[in-house]
Each structure stands twice: as C-alpha cells, then as structure tokens.
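Apart from one protein chain that is not included, each protein chain of the complex appears where it belongs.
Up next, chain A:
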Amino acid sequence: MSVPAAPTRAELRPELALISDWIAPETRVLDLGCGDGTLLAHLHAARNVAGYGLEIDADNVIACVAAGVNVLQMDLDDGLSQFESKSFDYVVMSSALQEVMRPDLLIGEMLRIGRESIVTFPNFGHWRPRASLGLRGLMPVSRTLPNRWYDTPNIHLCTVRDFEALCRDKQVEIVRRHVVNHAHQSNVMMRTFPNLLGEIALYQLRGHDTD
C-alpha cells in the first residue's frame, strides 16, 4: 500500500489553481470550507505549506483524512473565535462566502486571523444573471449558480460592486482582484468591466490593522 499522490496544479479545479498561485511557499494556511482538501494537499506537496481545513460535511472530512490533510469538522457559522489573531499567513475561502450567515463578520474574522485573506465568490452582477432577472424575470440558474431559488445554499449572493463597497466600509485593503469566466479565463474586457463580464471574482485582502 502506498499514499496517494497529491494533486498537481494542472489537476486542481481552475479556481483553486488560481488561488494556489497567490500563496507563497513555506507558509501557514487556514482553508474555510476546504471541501475534499485538494487545495491544501496540493499546497503541502508543491509549496511545503502547512495548513488546516475547516469543513462541515462528513464525507468531505473523510476525503481530507484520506488525502492526509489536517481537517477540522466545524460549522463556519459557529464563528472562528478559537483561532488566535494573526496565527495564519493566509485565510482562504473559496466559493463559500455566499453560503454563510454573516459574510461581513466572517470576513472580519478572516482578516483578524490571517495576515492576508483570499476570498472567491460567484459574481451576481455578471450580465447573465442580470439578464435572467431583468429580461426574463427569473432567478438565474447557470453553470456558476446551478441551484434553483428554493434549494440553493447561496443565501448571500453579491456583485463585485457590492463586495467592494463592503471592503470600503470596513476599511479592507484590496491587494489584488481577478475576475474570470466560468472556464476561469480572463481578458482585457473582463478586467475593464469586471462587474458585468466576470463570472467568478477572486480577491486578496488585507485588514487595515495589519502592520
């Protein structure tokens, strides 16, 4: 018997591959809603990153254990007060922001715990959801938002502009922004009109109290 190999960058989901590029080697990462632990397994193998994942789903917890990833079965909505301030280099949350009870408070906690935070979410300001609601009068269902209104876990969808307004209000510094389409590609048009043409938004953030 041998340990299964950790995924290479090419084997990562595109969104996770983009996140992994923003994480420096030899750092400590807390991954909120870490799923099956792919990102942490890759970061550990490729960049010697030490980390913990938080995950609520029992089957995902087992997948993390199989991958040799440190996983803690916890509900993000229970808060993160048990983690010390500035105890991680990065706190990552990929496509979970819209599923939590209080995204604003959680972002505040991420910035307290990590020196930097990386957040991704589906952009509700993309022209497709806008068209669905504006022209057809229907709640959008798409590749990035596959659920219907009554069975969606997404209780706090937002747009790129909404998110940046929150960052301004909370004095959060946006270190980097990257918007991509559902195939995780970007282009000049998307960079010029991120709220209209970006389907997924990735942000690297820093709290105002960071030294």
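FYI, a contact is a pair of C-beta atoms (placed from the backbone, for glycine too) under 8 Å apart; a residue touches a chain by one contact, two chains touch by 3 or more; residues count from 1.
One rule holds for everything that comes next: contacts and distances are computed from a predicted model.
Out of "Multicomponent Na+:H+ antiporter subunit C", "Homoserine O-succinyltransferase", "ABC transporter permease" or "Thiol:disulfide interchange protein", which one is the UniProt protein name for the chain not included here?
"Homoserine O-succinyltransferase"
Considering the whole complex, which of A:24, A:66, A:105 or A:189 touches the chain not shown?
That would be A:66, which touches the missing chain.
Given the contact definition stated above, which residue among A:26, A:84 or A:151 touches the chain not shown here?
A:84
Can you list, in ascending order, the chain A residues touching the missing chain?
Contacting residues on chain A, toward the hidden partner: 1-4, 50, 52, 58, 61-62, 64-66, 68-74, 82-84, 87.
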